[in-house]
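Heads up, one of the protein chains got dropped from this complex, but the rest are sitting where they should.
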Amino acid sequence: MRDVWSLYSEKVMEHFKNPRNVGEIENPDGIGHVGNPVCGDIMELYIKVNDSTIVDAKFKTFGCGAAIATSSMVTEMVKGKSIDEALEISNRAVAEALDGLPPIKMHCSVLAEEALKSAIEDYLAKSK
Amino acid sequence: MRDVWSLYSEKVMEHFKNPRNVGEIENPDGIGHVGNPVCGDIMELYIKVNDSTIVDAKFKTFGCGAAIATSSMVTEMVKGKSIDEALEISNRAVAEALDGLPPIKMHCSVLAEEALKSAIEDYLAKSK
Amino acid sequence: MKRIYLDYSATTPTHPEVVKAMLPYFTDVFGNPSSIHSYGQEAKGAIEEARVKVADLIGARGEEIIFTSGGTEADNFALKGVAFANESKGNHIITGSIEHHAVIETCKFLERRGFLVTCLPVDEYGLIDPGDVKKAITDKTILISVMQANNEMGTIEPIAEIGRIARDAGIYFHTDAVQVVGHIPVDVNELEVDLLSMSAHKLYGPKGVGALYIRKGTKLIPFMHGGDQERRRRASTENIPGIVGLGKAVELARQEMGEEAERLTYLRDQLIKGLLERIDHTCLNGHPLKRLPNNVNVSVDFVEGESMLLNLDLEGICASTGSACSSSSLEPSHVLLALGLSPEQAHGSLRFSLGKWTGEEEIERVLEILPRIVAKLRAMSPLLKSH
Partner (left out) sequence: MKRIYLDYSATTPTHPEVVKAMLPYFTDVFGNPSSIHSYGQEAKGAIEEARVKVADLIGARGEEIIFTSGGTEADNFALKGVAFANESKGNHIITGSIEHHAVIETCKFLERRGFLVTCLPVDEYGLIDPGDVKKAITDKTILISVMQANNEMGTIEPIAEIGRIARDAGIYFHTDAVQVVGHIPVDVNELEVDLLSMSAHKLYGPKGVGALYIRKGTKLIPFMHGGDQERRRRASTENIPGIVGLGKAVELARQEMGEEAERLTYLRDQLIKGLLERIDHTCLNGHPLKRLPNNVNVSVDFVEGESMLLNLDLEGICASTGSACSSSSLEPSHVLLALGLSPEQAHGSLRFSLGKWTGEEEIERVLEILPRIVAKLRAMSPLLKSH
């Protein structure tokens, strides 16, 4: 018997069921806030930066299964990376790390990338 | 299980299977020839008249089940009738005598009526 | 894990007795009803029996029922059929803003082909005001189409009132009764409708078959062009097993409808009450009373519908949402927005639709599990703190 696994990969469902890094960071070094209610996805991504390295990341997301899983994944991927490395993380990379997303859900990975970029920009602007 | 009986009444099928009065009358007193090949029904009706009474009637028909059954029935109905009585036989009467016809087949009873009228007219014209 | 199906408005399982009734028509009585030989005539007989059953259920005559491939075709047929047949009289169509896509998209097609469509608003409960219908009528109006009950939030529209207005104005009136037929009584004469759509798979019949009621004398052209089937109103070899299945489903519905509607109304209200009590910041969508017996639709603030659905599915509970995160448009339900909900609320909607195999146990389980899921999702919602 098939089930929701046929819509999402096992990896997506795993991150959906047990999302990593849920929550806010107190006094974050950068906050990204993207998405809009009309599309049904809103992501907030918080980063803590030390010596140009992202030492912690957390998120809060209102959205579908893919939105939650990509949020979880991108926060995992970014931890320990330098700002420059983090800026290189593309939405495709997030989707691939989740063993793919249905075409209709690729916009969620775009949102995750944007949330990360926006948090880094916020950090860069503040640290100028 | 239903079968063709559901298209035609038992009476129609009975006359179709065992049509009465098939053939031609030698030296008939009247011949009716109606129908056309485009519609797929051609009827020839022969009558023998004695003292203004139809003493014999026969037919030849190219046509569907209803055409054959109405031909058979009208020749039966007409035998022993006076010319005036015969002229009163309507297509509805033929159809009713067959326990009805599907609506789409009512034109066959019209044809039978016409064949009879036409044979009588032929007789009347000749006997003038 | 026992799965709990609460998506009967999306589709119902085919009743085992319906399947049983259909079976002989696949392999034994399989003839083409257009054939005059015995195989064909047997098949024709079966169709005519089903036609009478369907007609009887809605107070119509057999000859007024045309079988289709489902509710969508019935809607397309009604709207395009009337529009194209009555162009010389006018080009104006009136419909509502919460219609099913089968009506909305057909209207859009007709707009591109020169018709003018007025789309009426609804109130907070989803009700159309018959007064609005009356006001919208012009001398070019040829058709009014208003659904009998909404598939998403279950509101039942004042069809009889609108029917009277349409009748008085001499305008054809169509209703999409796909969610209603077989569930609560429907009578085409009481409703004064000229055309009515239904679909078998919403009443324990098979998918891929439906019917359009067409009042005698209604002027419309075929939608499906071709052979002479269905009194030349709908071409294509008849789906005999499907039609027989619809007939059987209608027969069963007729027997069970009264009791079943009562039973479901009770369960429905239990579920609504329980959800509103156990989850704060939750509201009921649609009318509390003028409502399909099996429909529960709530909006849960701060969380998105698909993520609730997936979590429910992981617990074996199947429901649906007005969030369109998984549709290609990304826009939330046009129905919920028409009620005045914010996009967030529309995205946060859940529909539980009850049916023949729903009991108290299933309702209890939803009431036990959903609050936990909502709590989990709210903990990660960026919307919550801002409220």
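For reference, chains read A, B and C in written order, and residue numbers begin at 1 within each chain.
Assume contacts are C-beta pairs under 8 Å (C-beta built on N, C-alpha and C of every residue); 3 or more make two chains touch, one makes a residue touch a chain.
None of the values given here were measured: they were computed from a predicted structure.
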Candidate in contact with the missing chain, chosen from C:Gly163, C:Pro241, C:Gly274 or C:Pro332: C:Pro241
Which of C:Pro13, C:Gly45, C:Pro158 or C:Pro185 contacts the chain that the document leaves out: C:Pro13
Contacts of chain C with the absent chain, listed as residue ranges: 3, 5, 7, 10-14, 16, 18-19, 23, 26-28, 30-32, 34-40, 69-73, 75-76, 84, 100-103, 105-106, 108-109, 113, 199, 201, 206-209, 221-222, 224-228, 232, 235-242, 306, 309-310, 312-313, 318-320, 326-329
Residues of chain B (touch criterion as defined above) contacting the omitted chain: 3-4, 7, 13, 16-17, 19, 22-23, 33, 37-44, 59-68, 104-105, 107
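FYI, only the chains that are shown with their structure count from here on.
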Chain A and chain B: spacing of chain centres that average the CA atoms, whole Å: 88
Chain centre separation in whole Å, for chain C relative to chain B (CA means): 54
Chain A and chain C, separation of their C-alpha mean positions in angstrom: 39
Residues of chain A whose C-beta touches two or more other chains: none
In chain C, residues with contacts to at least two other chains: none
